[in-house]
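One protein chain omitted, others in place.
Read from first to last, the chains carry the letters A and B; within each, the first residue is number 1.
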Amino acid sequence: MNLLEGRMSERLNEILYRVAEEILESLAFLFPVLDEERKKISNVFVWGASISFGGPFSGRLVILASETILPDLVKNMLGLDAGEEVSLDQQHDALMELLSIVCGNLLPAIAGKKAMFNLDVPKILFPEEYDALMQKQDSVSQVILELENGQTDFILFIEEDNLSLNSLPLV
Amino acid sequence: MAINLLIVDDSSVMRSMIVKALRMSGIDLGAIHQASNGKEGLDRLDEHGVDLAIVDIAMPVMNGEEMIDCMRSRPDTNQIPVIVISTEGSEARIERLKEKGAWFIHKPFTPERIRDVINEFVGRQNV
Partner (left out) sequence: MGSCLGLIIYDPVVKIGGMLHAMLPLSSINPQKAESNPFMFVDTGVRLLFKEMYTFGGEKNRMKVKAVGCSQPADKNELFKIGERNYTILRKLLWKNSILIEAEDIGGTISRTVFFEVSSGRTVIASNGNERLL
């Protein structure tokens, strides 16, 4: 990675962290802490989801989350008591909706409100799929967030390689 | 008078959140119908009369904007008010939706925002 690419990646990391933090707090009342020292989440006891987008640039945003945080995610979004049971379907649904809302807020934060993007429908990723994804593509941005009961990693892939720094708004 | 609603979003968790916020708003709620995409939403409209449709944009099969265009092209549904609840961030697309007569609520929303828009809707109905 050259100096320019490094600066762009750093700027994108800042934006991605800011948006992810804001959405986790306002949607799910969870307090993430940026953990630059922590390793990428291992694929044991993890669920992932992916959402593709197109527009001025295309790519996808991936979330990998410890399975331990998903029940809290659902309960907080629905305003349920701690002791209530939630199904795996609800957990997957909440994870995909979280990803969708982060992506929808992230893209204008990167490209400005005049840009028009089309978001695909999010889908759940299985461990073999995200292993393959990580091997196939280089991410342009990655943030690791520590939560009370686990970890979430957000990883941004962009297909065009001419995303210039000039198009990024100030953080 | 009780308001009959249709909520269209591919996330059932989000649909439940919207229902909860609507109940908190204090309006007189009648039947609440739900659908997970625009095509299903149009099917629900064929089956039930509603006073208000609350619609997401990014959905499989048929998206929310396509659904609104279909509603506006049909005499039996073109007068149904629409609230869009979406992560849409493009100023041009939001303006386009408003020109089609929709209110717009950005995700993530607060229940107070839902209350304010619903009260505006009820106020217009009473005029």
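Basically, contacts are C-beta pairs under 8 Å (C-beta built on N, C-alpha and C of every residue); 3 or more make two chains touch, one makes a residue touch a chain.
Predicted model, so just to flag it, every value in this text is computed and none were measured.
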Of the residues A:Gly6, A:Gly54 or A:Gly79, which one touches the chain left out of the display? A:Gly79
List the chain A residues touching the unshown chain? 25-26, 29, 31, 76, 79-81
Residues on chain B facing the left-out chain by the touch rule are 20, 23-25, 110-112, 115
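Here, only the chains that are shown with their structure count from here on.
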Whole-Å gap separating chain A and chain B, where each centre is the average of the chain's CA atoms: 27
Under the stated contact criterion, what part of chain A meets chain B in this complex? 23, 26-27, 74, 77-79, 89-90, 93-94, 96-97, 100-101, 103-105, 107-108, 113-121
Which part of chain B faces chain A closely enough to touch in the complex? 10-14, 16-17, 20, 58-60, 86-93, 107-108, 110
